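Structure incoming, see below.
Note that this complex is displayed minus one protein chain, with the remaining chains in position.
Showing subunit A:
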Amino acid sequence: MLKMPAPDALVLGRREEIVAALRAIVPGEGVIAQAAALRPYESDGLTAYRQPPMVVVLPETVAQVSAILSWCHAQGVKVVPRGAGTSLSGGALPLADAVLMGMGKFNRVVEVDYNNRLAIVQPGVTNLAITRAVEERGFYYAPDPSSQIACTIGGNVAENSGGVHCLKYGLTTNNVLGIEMVTMAGEVLRLGGRHLDPAGLDLLGVMVGSEGLLGIVTEVTVRILPRSETARAMLVGFPSVESAGQCVADIIAEGIIPAGMEMMDRPAIHAAEAFVKVGYPLDVEALLIVELDGPAAECDHLIEEIARISGLNGAMTSRISTSEEERAAFWAGRKAAFPAVGRLSPDYYCMDGTIPRRRLPEVLRRMAELSEQHGLGVANVFHAGDGNLHPLILYDANKPGELERAEEFGNDILRLCVEVGGVLTGEHGVGVEKRDLMPEMFSQTDLDHQQRIKCAFDPELLLNPGKVFPTLHRCAELGRMHVHRGEVPFPELPRF
């Protein structure tokens, strides 16, 4: 079972004082301290873990964020940032002795700059709201996590979120130009801006995907793109996962990077079809949804190419969307895959490993063996173009021991991903969920090099502790260096 850092009794004992200090900074309803009102914050999208926070604060201005953090910093109080709470890895899981800082009130689109093709938004703006703010002029924000109606851009930055279109258009990190952030010490910094490639070390690149451990993001500048003239989708069924996988490889080998390329296995196809009834073929072992976008001439050309390539790979069925409604219908099953699978079983657990695509048949075969071994079903949907798997493990939390078994099964799947040359997480983040698996992928030296970044940003380890890293080393310990004959080399260099 997951172990979080033990709550500091001293801090717990000072709760009233802490609440009062926060109220002095954020007046009125911006501080939530009553037990019942804390309940909605006790977990994020990884609902297996729950912990009410000590107190919730909902700042509205950068000055408040800075004041809260510098007070907490001075007092040694921990802080956990939260956006919409849709994280699937427990990144926003509260701590009993920490302030939960909700960024929901930072919900303004600050500026749309069409000339420079960018939008400046506050972190609590939802992913979809950015597109809504720029679509009147035919633009959109490309990364599109399935949770886009709910999740915030601040959370997207923290998790480096992706979506079904990120093979062609990139993850969050490839679409963010700049941020404003506040360090745990309360210092307001700007990284990047309205231009490409800021000067110096790419600290912006490290902030994206840092899971709320390095700073609170208070403003985000994103690139916006003109929406493609047309988009069409194909639905192609295959007799085996191998043939579908080979088809994906052949499409890419032909120089085609589709806007989206998703695969579903038999259990996922059946679950989705039973749920949304959009006419998915039920006699196939694997289904590919391929989306093409661009001018009509390009879509036509590529559809022909892909039809040819899938034919060569033994495709059993192939449909091409002829209208927007039909395209939406092709996607409907995939987009509803999680709730559809949810109907098969009281609970499901969504995994997120990435593998080299060529290992797919082997990974699915071994996953089936693991499924047998753990006595739990699994359905697979995945971002086929980039090898990002989302196995959905079916279990019943009310049956004693099943949650633990589901977690063990999930861990085995992730170990398998790493074993074949892949990674623990492709887009959902490490959070608390995969924290203890980090040594599967990284040596202690690798992890130390990462953790020292944390020390450069937050040497007291007060921001979102207990996430991402399996062991919390004190920074002094990590910073230790070899001293030769009692002399510190370069005494003139500042030490931090």
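In this section, a residue touches a chain if its C-beta (ideal position, glycine included) is under 8 Å from a C-beta of that chain, and two chains touch if they have at least 3 such contacts; residues count from 1.
Here, contacts and distances are computed from a predicted model.
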**Fill in**
Not-shown chain resolves in UniProt (candidates "ABC3 transporter permease C-terminal domain-containing protein", "FAD-linked oxidase", "Signal recognition particle protein" or "Protocatechuate 3,4-dioxygenase beta subunit") to "FAD-linked oxidase"
**Prompt:** With respect to the chain omitted from the figure, which of A:32, A:208, A:329 or A:432 is a touching residue?
**Reply:** A:208
**Fill in**
Which of A:64, A:147, A:160 or A:345 touches the missing chain? It is A:160
**Message:** Looking at the full complex, which residue from A:174, A:240 or A:317 touches the chain that isn't shown here?
**Reply:** A:174
**Message:** Using the document's definition of touch, tell me which of A:76, A:311 or A:356 contacts the absent chain.
**Reply:** A:356
**Message:** Suppose we count only contacts with the excluded chain; which residues of subunit A make the list?
**Reply:** 113-117, 137-139, 159-160, 162, 166-167, 170-171, 173-174, 183, 187-191, 193-206, 208-210, 226, 228-229, 249-250, 252-257, 294-298, 300-302, 354-358, 383, 386-388, 421-430, 434, 438, 441-443, 445-450, 452-453, 455-457, 468, 479, 481-482, 484, 489-490, 492-496
